[in-house]
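The other protein chains are all here in position, but one chain of the complex has been omitted.
Up next is subunit A:
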Amino acid sequence: MYNFDVEMPSTIADAVTALARDEAQPLSGGQTLIPTLKARLAAPSVLVSLHGIAEMKGVSAQDGTVTIGGATTHATVAGEVADAYPALASLAGRIGDPAVRNRGTIGGSVANNDPSACYPAGVLASNGTVVTNTREIAADDYFLGMFETALEEGEIVTAVKFKIPEAAHYEKHLQPASRFPLVAVFVAKFADGVRVAVTGASENGVFRWTEAETALSADFSVEAVAGLKADGSSMISDLHGSGAYRAHLVGVMTKRAVAAINA
């Protein structure tokens, strides 16, 4: 790692001020950023740690919405959201491994938007909202592509809001070495329709599988999606699986998620 300064603000306002420094970058749980720095893929001169900002931690649920502070760890979400939104708690409780979940945060995951990360699928399928220090961004407008989001320079994810569906399930097929999803699908069934978000598959990052949404909104059954094929032409092809294989997995994971909800 190249060396850097570390700032440890205790309020969002102080963090925003610190991020105005030249070549500054926010540090949340560090479970992606620190390995990235070790590989010298990033070289910030200042890291602004969000870990000590109390107003960015914690979980609340009311009026059909779960709100999670940006600096809340996966372990906390897995524990504290279990009653309000069990499918989301299950997603959080299966990220990485226990030690990673004790450090990694929802804000970090959503800000990084790794094309194989779990949280983006949960946020997008839940018709969520990304809250920053300056505005609120609907999930449909937030995830722009692989590692790309609507965040501006110096903007911090202070919270993420989820609409609680009637039922939901997150089904993931692990890439066994990295423990990231090779492909994972989050199906959320709302009174006014079904949302299906896919991670791990597309070269453009998380996306909604709209054909499946239409089919499931009309008939929420495994049979309704059995004949659908996701388009593999713009999917990730690497040594772990071809685009066609990932496209096939999108269908399999969707069917399993629907089956789990209907069980």
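As a convention for this text, a contact is a pair of C-beta atoms (placed from the backbone, for glycine too) under 8 Å apart; a residue touches a chain by one contact, two chains touch by 3 or more; residues count from 1.
One rule holds for everything that comes next: contacts and distances are computed from a predicted model.
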Practice task
Tell me the UniProt name of the left-out chain, picking from "Carbon-monoxide dehydrogenase small subunit", "NADH-quinone oxidoreductase subunit J", "Acyl-CoA synthetase (NDP forming)" or "ABC transporter ATP-binding protein".
Solution key: "Carbon-monoxide dehydrogenase small subunit"
Practice task
Would you mind spotting which of A:T17, A:T67 or A:N102 touches the chain that isn't drawn?
Solution key: A:N102
Completion exercise
Checked against the full complex, the residue among A:Q31, A:T72 or A:T149 that touches the missing chain is A:Q31
Problem - Hidden partner interface residues of subunit A, rising order - result: 1-6, 8, 27, 30-31, 34-35, 37-38, 47, 49, 51, 75, 96-100, 102-103, 179
